[in-house]
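Missing here: one protein chain of the complex. Every other protein chain is in place.
All chains are identified by letter, namely A and B, in their written order; residue positions are counted from 1 within each chain.
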Amino acid sequence: MRIVVLVKAVPIVGNERLGDDRRVDRANGLEANGNDEYTMEAALKLTEAHGGEVTLLTMGPAAAAEALRKGLAMGAARAVHVSDPALAGSDARTTATVLAAAIRRLEYDLVFAGADTSDGLGGVVAPWLAALLGLPYLSYGSRIEPGPDGTTIQVRRLGARGYDLLEAPMPALVMGTQVLGEPRYPSLRGIMQARTKEIATWSLADLGIPAETVGAGVAGSRVTSTALPPPRAGATVVREAPDVAVARVIDFLAARRLI
Amino acid sequence: MPGAIWAIAELDDEGQPTRLAQELATLARGLAAEAGADATGVVLGAGAATVQAAGTAFATYLPTILTLDVPGTADHAAAAAAAPALAALVRERRPAVVLVGASPDGKDLAGALAGLLDRAVLVNGAAVRWADSAPAVEMSTFGGRLVTQSVPTVEEALILVRPGSVTAEPAAAPGTVTAVMPAATETLPLVRVVERVQAEAAAASIDDARIIVAGGRGVGGPDGFGVIRDLAEALGGAVGATRAVVDAGWIAYSQQIGQTGKIVKPALYLAVGISGAIQHKVGMQTSGTIVAINRDPDAPIVEFADLVVIGDLFEIVPRLTAALRARQA
Partner (left out) sequence: MTVRLTPDQVALRDAVRELADAKIAPRAADIDTSGEFPWDVVKLLADHDVLALPFPVVDGGLGGDLLTVCLAIEQISRVCATSGLIVAIQELGSLPLMLAGTPEQHRRWFPDMAAGRALPAFALTEAAAGSDVAEIRTKATRDGDAWRLDGAKRFITQGSVANLVAVFVRTDESPEARRSRRHLSCFIVERDTPGFSAGKVEHKMGIRGSPTAELHFDGARVPDANRIGEVGEGFSIAMRTLDRSRPGIAAQAVGIAQGATEVAAKYAAERRQFGRPIGDHQMITAMLADMATRTEAARQLLYTACDEVTAGSPTASRWSAMCKLMAGDTAMAVTTDAVQVLGGYGYVTDYPVERMMRDAKITQLYEGTQQIQRLVVGRDVLARGG
């Protein structure tokens, strides 16, 4: 099974800042999107069980390579880093277009993406990508397994009340969630071996994409203003014995008409 | 006159528009009024009778409803089955704004639609208003540390809207329902649903709960969640959890709040035995009122809660539940 795992480098939670263009600064202090490690782990488990290799793919500035390192240390065979100054400020549309171009240059049976986290691109890039590539799209996976005859992939899609078992022929694009299972810690051997693994860097020119068709200049939206949310007043701290504390909580909630 | 404001309806298991869909419809009406445009709802489903019934329910909220019967959505992953028909309809009718709910199904649909239409999508919308002939989308960025306003740079936009942007309100009079059948010129690969499996008892959804009682590691184990559930019940709220607790298997992932779980914005968030680490904080810090119960006075949550009770949660929570019940009696 040849699996391409999309890794998105996102600002480290808590350290995010806006750049001068009032867009999220994605140039510094990056780590892998929280859910990408779960899909990486799922991909590694599948290739360990059924043969094959995992290739990581990320798009972003130089600092995005950080996000690849851990995956290589976990056991991915190689990585591709799409990087070009013209990509700065790319929206979901550009991201999907560029990733599609990169994926078309790879050989794969499956493409994995992690569910977007809270500040991600809204969960639209993965289905967008599938539409551009003409791949079956199986989303919100909590379990991923090959189908009985080995030519299809089966994914449990998480729902509010249970799951739907989806099946599609490969090649396919699967979006996975945290429920796939805890990622392994990279071993020392993995960390050391990662040093010699290939990270290919591709520019827009390598993908045949003109610079003027991507980036902030053609983004579908622009930020018109930023504001701080109204500050919270600061906590009232209650340290009294339980019965007294409970009475104070009830008074507090009643005063705010919450009960 | 500008193009119409559309709201795409997501249907629940009973084939009725979800609360999020109702909010979207209400939002669409408001925007249409500000823009001097028409508001239209779009209902997608499998079977003429199903979409008609759903359309009628949705018509409570909008003057015009278009229904699309897409049989493929019955036994296949819905987004890929429905998107081509919806894309054809959009091309035909050229709405100015298409509002899609930011639910898992909505995101899948928006992404597929955007791929087919090659259209920009504004994501994570917490509120939308009309300004200078365009929709202005408010997004809560960095887990609520910042609020940004964005506008589309193109004429026609897709906007993903989170729960709670407006309070759902029926329109003054019910609208009309029309079945439409646009000629879809493309298809997306269909993904078969082999089976649908229900969990035994689904917990109350936290997505749009007004009150959430959430438990963290301090709760100690799956049994500890009993006191959390009791309190949630006494308050008429839903039960939430941190990632550590979900990973430990004490509660289902659907109840997880935080960076890799759900973002919620209830009127009241009770954080019990939760330290308030950043990955959890981003999931709930825009809640109306935050009450924390914790034995550690230096826990990060103290920085952003409104009321903090320092003590043993197993002493405090059951007493709180009892006091609430006594009050209701």
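In this section, a residue touches a chain if its C-beta (ideal position, glycine included) is under 8 Å from a C-beta of that chain, and two chains touch if they have at least 3 such contacts.
What you see is a predicted model; the values in this text were computed from it and never measured.
Q: Check the whole complex and report which displayed chains the hidden chain contacts.
A: If we consider the entire complex, the absent chain touches A.
Q: Among the options A:Arg69, A:Arg93 or A:Arg156, which residue touches the chain absent from this view?
A: From the options A:Arg69, A:Arg93 or A:Arg156, the contact with the absent chain belongs to A:Arg69.
Q: Among A:Val5, A:Ala64 or A:Ala194, single out the residue that touches the unshown chain.
A: Of the listed residues, the one touching the omitted chain is A:Ala194.
Q: Need a quick check: the contact residues on chain A for the chain that isn't drawn.
A: Per the touch rule, chain A residues meeting the hidden chain are 66, 69-70, 73, 185-189, 191-195.
In this section, only the chains that are shown with their structure count from here on.
Q: On a C-alpha centroid basis, what's the spacing between chain A and chain B, in Å?
A: The answer is 20 Å.
Q: So in the complex, the part of chain B that touches chain A is made up of which residues?
A: Within the complex, chain B touches chain A at residues 13, 77, 79-80, 83, 102, 104, 107-112, 114-116, 118-124, 136-137, 140-154, 157, 160, 188-199, 202, 205, 211, 235, 243, 246-247, 253-254, 256, 258-261, 263, 267-268, 278-279, 282-283, 286, 288-292, 297, 302-312, 315-316, 319-320, 323-324, 327.
Q: Where on chain A does chain B make contact in their complex?
A: 13-14, 16, 18, 22, 24, 34-35, 91-93, 96, 115-119, 121-132, 134-140, 142, 154, 156-168, 172, 177-179, 182, 219-229, 232-233, 235-239, 242-243, 245-250, 252-253, 256, 258-259
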